[in-house]
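The complex is shown incomplete by one protein chain, all other protein chains being positioned as in the whole.
For reference, chains read A and B in written order, and residue numbers begin at 1 within each chain.
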Amino acid sequence: MTPEIALLLAQDGISTGAIYVLVALGIVLIFLVTRVIFVPFGDVVGYSALTVAALQLRQMPGTVWLVLTLATLATVMEAYGLVRRGQIRGLPKALLLYAVLPTVPAALVWLVAGRDLPMWVGIALTLAIVMPISPLLHRIAFSPLADASVLVLLIIAVAVHFAMSGLALLYFGPEGFRSEPITRALFELGPVTISGQSILILASSVIFSFLLFLFFERTLTGKALRATAVNRVGARLVGILPSTTGAIAFLLASVLAGICGILIGPVTTLYYDSGFLIGLKAFIGAIIGGLISYPAAAAGAIFVGLLESYAAFWDSALKEVFVFSTLIPILIGQSFTSAAAIEEEIEEEEREGTA
Amino acid sequence: MGWKSRLPLGLAIAFIVVAPAIFGSFTITLMNYIGIYAFAVLGLVLLTGVGGLTSFGQAAFVGIGAYATAWYTAVHGGSPWIGLLLALLLTGLVATILGAATLRLGGHFLPLSTIAWGVAIFFLFGNIDAIGRYSGLSGIPAITIGPLSLGGNTAMYCFIWGLLGFVMLLCRNLLDSRKGRAIRGLRGGIAMVESLAIDFFRMRLAVFVLAGMLAGLSGWLYAHMQRYVSPAPFDIRPSIELLLMALVGGAGHIAGAVVGAAAITLLKNALQDVLPLFTRYSAQLEVVAFGVLFVVILQKARAGIVPMIARYLPRPRLVVPGQVPPLARRGRPVVSGQAVLTIQGATKRFGALAAVNDVSFEVKGGEVLGLIGPNGAGKSTLLNLITGTAKPNAGRIMFLDDEVTKLAPRDIAGKGVARTFQHVKLRPNMTLLDNTLLGTYSRTRSGFLAGAIRLDREEEKSAQCEALQQLKRVGLAEKAGELAGSLPLGQQRLLEVARALAADPVLVILDEPAAGLRSLEKQILSRLLRTLRNEGMTIVLVEHDMEFVMNLVDRIVVMDFGSKLAEGVPAAIRAEPRVQEAYLGGVA
Partner (left out) sequence: MTILLSVTDLHVSYGKVEAVSGVSLDMQSGHIVTVIGPNGAGKTTLLAALMGLLPSKGESCYEGQDLRLLSTEERVRRGICLVPERRELFTEMTVADNLVLGAYTRWGDREAVQRGLQEVYGRFPRLSERRSQLAGTLSGGERQMLALGRALMAKPRLLLLDEPSLGLAPLIVREIFRIVMGLRELGVSILLVEQNARAALETADYGYVLETGCIVHAGPAVSLIHDPRVVASYLGGKVN
C-alpha cells in the first residue's frame, strides 16, 4: 500500500464514516430517550435515498404508499384508543397529527412525481416525506409497549426492520439506484483529489451534529429529551410525557435518516436492503461508544468507516465480515470495564416477570 | 400425575407415530422440516424463555453445524457421525467465544452482536472457496445406522422425531434438576442468583452454549436430509423466523418449540399457497406478513400458544419423596461465643457521601444481632459489603477464619452466608418448592449431564426432602406446589427465609424480614428465629419494627449517618438518649 492509496482510503473512510456518524447519533438519541434500539433506522436511510433517485428518474416513489399505510394504521390505533378511554375530545388533534400532517408531503410527492424537478425540490420533498416514517413507526409498533424491557423492544425493532425491507422490495424492486451527485466539484489537495460530494457529506455531518448539540443545550424541548433519558420517573414528575419526548426523538432521527439517504445516494449504488447494512455498521460505531454517549458514538462511527475502507482494499468480498467481527474484541474490552450495566438490565426484566 | 394433564402429550405422540401411515410424502417432508426447526427453536426456548437472553443468530449456528458436517462428509468423504461430533464441537466453540464476549454486558448486547454476527456469517460462508462460496456444497451423504440408510423420507422422519423426542426429554429432565433450576433462576437477576452461590455469568454462558449446540444438531440433520447446503438459509431472516417460532409456541415451555415450529411452518406454507393468488409479489409480502405478525404477537399475546392451552389443564400434583437420606450438613465448626463475622473499619463512599464510615463490630457464634438505624443510615450498604455485592473503600471483613473482603458474592454465599432481601427476590413463576430448592444449590453437586440423564435422582430427592422441611418450618409446606408469585408479600418473605435456610448456612442475614408482615405472620417469624437461635444458628437482623427486634435479639448495633452510633444489649440501647433522638427525631 503506497502512502497515496492510504490517504485515498482514509479520505474515503472518513466520508463514509461521516454518514455513519449521523446514523449513530440518531440511534443513540432514540435509545437514550425511548430505550428502543431502532434497527430499522438503516431502512429509513434506504427509503430516503431511493426516494431521491425515483424522483430524479421521474418515477413515483413507493414511499408515498408506505407513509399513507403507516398514517392510516396509526390513526386507527390512536382513534380506537381515544374512543375506548372515552376521550373523544382528543380526536381532532389525533387526526391532525397522525392523518393530516403525514398525508401532506405524501400528497405533494404524488402530485409532482413524474415531472422534471429541480434537484433541490426533489431533496426537500424527500426530506418531508421521510420525516413522518419513524414517528409513525413509534406510534404503531413501540409506544403500545413503552414499559417493556429493552429486549422485547429490540425484538420488535428487528421485526419492524423485516416488514420495512419487505415493503421496500415491493415498492422499489430488486434493482439498484444511484442518484445524481449534488455537486460535481473536485478539489486538488496535494496528491489527492477530493470530491465536492465528500466535502458536502463531511460538512453536513459536522453541521447537523452541532445543531443537535445546540438543540439539547439551548431549548426546553431538547432539555426535556435529555431529562427523559436521564430519569424517566423524574421527567414524569415535572409533567413531561415520555410518549411525547419519544415521538420527538423519533422525528429528529427521521430527519437525520433522511439527510443520510440524500447524502449517500450519489456515492454508491443502493438496493432495497442496502440501508440495513449501513444502519448495522453505524450500530457498531454506536456500540463502540457504549450506546450512551453522542461524541463516543460519533468517534466509533468514524472508526468503522475507516476500518471498512481499509478492509475493502484488502479483500472487498470479506469487508463486511471484517467489520462485523471487530465487534467481538470491542465487546470483550467493554465487558471488563463496565460492570454496572448487567445489574440494571436484569432488575428491569424482573419487574416485567412479576407483573 | 393426573391423566388429564398428560392427555395433550399422549395425543401428540400418538399423532406423530401414526402420521407416516396416513400422510403422503409431501406432508412427511414438511413434518421433517418442522422437526429440524424444532431442535433450533428448542435452543431458543431455553435461551429466551427460560434464561431471559435472546439471539438473532440461531440460524447462523444451524449453518455452522450444517457446513461442518457438509465439509467433512462431502469434501473429505468422512462419516456423518464424525460430522455430528464436529458440528457440535464447532457450534459449542463459537458460542463460547461469542458468549464470553457479550454475556458480562447488559442483556441487549448479546442480541445486538448476534445480529451483526448473523449477517457476517452469511458473507463468510459465501466467500470461502473450500465450502463452495455462494453456490454451496452438494453431494452430502445420507446418515447411516449400521446397514440402515436414512436416505428415504419416512426413515428420516422416524429418525428426526425419535431424536427430537429424546432430546426434549433430556431438556425437560435438565430443567427439573439442580443446574436447570439455576438456569430458570437467571431471570431473577444477578443479586439473587449470586446470593445462592451460583455463578451468574457461567450459567448464562452454559445456556447460550447449550442453545448453540442444539442449533448445531439441527444443522447436522438439515445437511443430511437436504444433501446440499448453501449460505441463504442461514442468514439473519431465518434466525428471526426461528425466534418467532419460539415466541409463538411459548418461549418458556419445551413443548412450545414443537408447537411454534409447526405453527409457523404451516402458516408459511399456507401463505405461499394463498398469497400468489392475490399478488405477484408474494415473496416480498411474506416477509412483511411475518414482521407484522411478530409485532402483533409481542403486543397482544406475549406468552404464546402453550401457556394458553396449559391454563385449562390441571397443574401436576406434587410428588412427595418418601424416606431418603438427608442432605449432608455443613461441618459447623462454630463454637458459641466465637467470632463468626468480624467487620474492621469498613468504609464505603459514593462520591462525596460516606454511606458506611469506619464501622467495626463482631457477630458471635449463636447470637442474634440486630442492626438498626433510621432510613438512609447505611444499613443496606453495610449488608452489601458483608455479602460481597459491594466492595469497601477501606477496612476488612472476616468470616470465620477467612478474609472475604474481596470475594465475589457467590463465593461468600458458598462459605455459608445466606441472606434474604429487603425487596423480595423470588422467581414468581417457579413453585415454592423449586424456589426453596434453589437454596440447596451450594449443598448439592449434580452437573448438567447427571441432571439430563437423571443420575441425580438420589441427591434430588434428598434436596426435595430438605426443601420441604424448611417450607414446613416457615408454615408453607401445604403450598409447596403453588407458584411463588401467587403468595401475599408476607408469605413471600417467609419463603425467602426458607430458601436461605435450605443452604444450611452458618450465618443468616435477614434484611427487614418483618416489613409488610401482618401480626400473625410476625409471630410465626419470631418463633422461627427463636428456634433457629436455640439450634445454634448465627443471625444478623436488619429491622425497623422495634418491638420485633427488642424482644428477639441478644445484642444491637445502631447506625446513623453511616457510622456506628451505639452497640449493646436491647435494654441499654433503649435507654440510650442518642438512639431515641435518631429514631423519633429530636428536632423540629
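We take it that a contact is a pair of C-beta atoms (placed from the backbone, for glycine too) under 8 Å apart; a residue touches a chain by one contact, two chains touch by 3 or more.
This structure is a prediction, so every number in the text was calculated from the model and none was measured.
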| item | value |
| --- | --- |
| Omitted-chain contact residue, chosen from B:345, B:488 or B:536 | B:488 |
| Omitted-chain contact residue, chosen from A:152, A:201 or A:224 | A:224 |
| Which residue of B:57, B:249, B:395 or B:428 touches the chain not shown here | B:428 |
| Interface with the unshown chain - residue positions in subunit A | 220, 223-224, 226-227, 230-231, 233-241, 354-355 |
| Residues in subunit B touching the chain absent from view | 351-353, 374-377, 428, 485-489, 492, 512, 514-518, 544-551, 561, 574-575, 580, 583-588 |
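Here is the rule we use: only the chains that are shown with their structure count from here on.
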| item | value |
| --- | --- |
| Contacting residues of subunit A [partner subunit B, same complex] | 37, 39, 140-141, 144-145, 148-152, 154-156, 158-167, 169-170, 277, 280, 283-284, 287, 317-318, 320-321, 324-325, 327-329, 331-332, 334-336, 338-339, 341-347, 349-350, 353-354 |
| In the complex with subunit A, residue positions of subunit B that touch it | 52, 54, 56, 97-98, 100-109, 111-113, 115-117, 119-120, 123-124, 127, 187-191, 237, 240, 243-244, 247, 281, 284-288, 290-292, 294-295, 298-299, 302, 425, 427-429, 485 |
